[in-house]
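For this depiction, one protein chain was excluded, whereas all remaining protein chains were kept in their positions.
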Amino acid sequence: MLRHTTTLQRILLSVLGGAIAIGITFFLSGSNNQLLALATAYAITILGLSFLTGWSGQISLGHSGFMAIGGYVTALWLQHFSSTPMVLTLILATAAAAVGGVIMGLPATKLRGPYLAGMTLAFAVALPQLPESLGPWAGGSQGIPLQTPTAPHWFANVVGGGPLAIIATNYQYDAIVGILVCTVAFFIVSNLFASKTGRAMRLVRDNDVAAELVGLNLPRTRTLAFAISAGLSGLGGAVFAYMNGTVSPASFPYVLSISLVTYMVLGGMGTLQGAVYGGLLAVYATQITNWISNTVGIDPNSNFGLNFQNILFGGLLIVTMITAPRGLAGLIHLLKGLVQKQMSKQRQ
Amino acid sequence: MNGFLTNRILSDVLYGITNGVTIGLVALCLVLIWRSTHILNFAQGPMAMFVTYIGLTQMDHGLGFWPAALICMVVGFLFSGLTERLIVRPLYNKAEINPIVVMVGFFTVLEAVATAIWTNIPRYPVAPFSSINFQAGGSPTALSPLAVFQIVLAVGAMALVTVLFNYTKLGLQLRASALAPEVAKLLGVRVNRLLTLGWSIAGVVGAVAAVVVAINPSGMSPSMMDGIFILGFVAAAIGGLESPLGALVAGVSMGILMQFINDYWNSNYADLVAVLILIVVLMVRPQGLFTKNTARRV
Partner (left out) sequence: MIKVANLNVSYGAVKALRDVSFEAPSGAITAVLGANGAGKTTLLRTISALVEPQSGQIFLDERNLVGMRPEAIARLGVAHVPEGRGVIGEFTVDENLRLGAIAHKVTLAEGIAEQFELFPILKERRKQYAATLSGGERQMLAVARAMIAQPTVLLLDEPSLGLAPKVTFDIMTTIRQLCESRKLTVLLVEQNAKSALRIADFATVLHVGTAIASRPAAEVAADDSLREYYLGMPSS
């Protein structure tokens, strides 16, 4: 994960990655840009999850809960202060989720074993039940609507969509906004990983004794990692709220937590690229499943077809974890190595 | 006296115990697997659910309740043991998140396969016990014959497990394999087989728990164990993950507390309260309420 890079290199890489992604939006249809906008939200959340795993070797089954905190804080805040700049709202949502992360992380990060996973799962189950009972201000099961970012005039002029393409223009604008937030989040995390503490944590990830030898305060570092991870998921939830135009308990069911883990592992846990692949998988999983269903000849409306997506991705998760725990990112890395080897052979 | 039997608080306690023994069973199941292989089986709920559906299909084919329940237990034994052999064994000595992730994947697959085969329309298997509450002086108490059966079944399973682990040669080997696998091997104990057997026994306990849930008047569905699994985990963690008795006591206490929250406050807050209690308990006593300090090796 960009282990041996300087700050300048990381800035350049982030700007380059963001610019390429923005460039791509010009070639995508409106609906694909809409999906891409949502993918940025999931990518940021998965980045948070991946950060936790890569940093402290622990896993959370409750990041849908932190997404929910971020999403609801955004929606509720905008209901009362609708003119707040997006940047401020995003920071607020991140902070709120990070506070939640500290509360959850304090006891669990002191313990080894699966406590954190179990506790966070329980948290993700408990949270979506609340809005219905908290009173009308929480939106109940209907949820809370909010205004999605609308393309300003100058943007519409640049894209040149005209009045008929206004929806597609908006979707593209949303995708670009998402990409910008994403780029900042990825840049920050890459810096954290390259920091002294980040390097130390990676070295001693699975070895408590070594951690104390190098002078790390393990519980504190783990709690901090969990808070940052939860904060990133809150940011993802906030971006989701903006892009989706509404938040409701159904946006953040606990099974979303499980899906997030699935896409993180399939994308490649503990890596920045993996989080990008994971975010894209999250929004394209249904299309991928349908494509496979059509190819193999499964009736999508049969009982089996309706459950095929979960069978497929659950199965992939098990197989990946047992045989290739580095996921898609690891696979691409491997292929790149093979291609380079071939090329150098040909040169000789 | 009759007034006492139908008293609201006593009723809540009784309803709570009925739910609590099931939570305790799920917790016990988690503890058994944790003690033997240091894995928290996140797929335990769906595994038990799957087994009950197999029993249910036998009932659909005309089999009676008792043979079907027996089938559930036998299938639970085999299924859980097989899971250990095929899915879990490659994960020993790997980073702790690997088994968690794999079992989460297994969770997803099992629920999806079950929904594909049996749909998520609830089914109502009928146990040969009435769910109509006993009467006391003209008004209903909080106990039905079905509830009594559920409690007896759960407590019976728990007692059998306790006897097996603490008073038999097999139990001695099971405990030794869990506590000190290397030492057990040096003494000639066939540790690998016993780890499989540990999962199998947990599979039977899980099957009992799922049968108890399935015959509830609210019926069964592929996600029927999800909610109770969460409470079971909280109970097991409060008990310290190592203590079967702790799992039972914490499970029943949770059941009663949840019932009081449902009755006097709002059922939507119950899970959150459970999480908060767990946070507080782990802050004060990280090793859980029922685990001796010395026994915990972090």
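A and B are the chain letters, set down in written order, and residue numbers restart from 1 in every chain.
We take it that a residue touches a chain if its C-beta (ideal position, glycine included) is under 8 Å from a C-beta of that chain, and two chains touch if they have at least 3 such contacts.
What you see is a predicted model; the values in this text were computed from it and never measured.
Colleague: Could you tell me which displayed chains border the chain that was left out of the figure?
Modeller: B
Colleague: If I consider the whole complex, including the chain that's not displayed, which of B:Ile87, B:Ala127, B:Val189 or B:Ile256 touches that chain?
Modeller: B:Val189
Colleague: Could you tell me which of B:Ala136, B:Ala176, B:Val273 or B:Leu289 touches the chain that is not displayed?
Modeller: B:Ala176
Colleague: With the missing chain put back, which residues of chain B would touch it? List them for me.
Modeller: Per the touch rule, chain B residues meeting the hidden chain are 169, 172-173, 175-176, 179-180, 182-191, 294-295.
FYI, only the chains that are shown with their structure count from here on.
Colleague: How many angstrom between the C-alpha centroids of chain B and chain A?
Modeller: 33
Colleague: Give the list of chain B residues in touch with chain A in this complex.
Modeller: That would be residues 38-40, 42, 87, 90-91, 95-98, 100-102, 104-109, 111-113, 115-117, 119, 226-227, 230, 233-234, 237, 241, 266, 268-269, 271-272, 274-275, 278-279, 282-283, 286, 298 of chain B.
Colleague: Going by the contact rule set out above, which residues of chain A touch chain B in the complex?
Modeller: Interface residues on chain A, with respect to chain B: 53, 57-59, 61, 103-104, 106-108, 110-115, 117-119, 121-123, 125-127, 129-130, 132-133, 206, 208, 258, 261-262, 265, 303-304, 306-311, 313-318, 321-322, 325.
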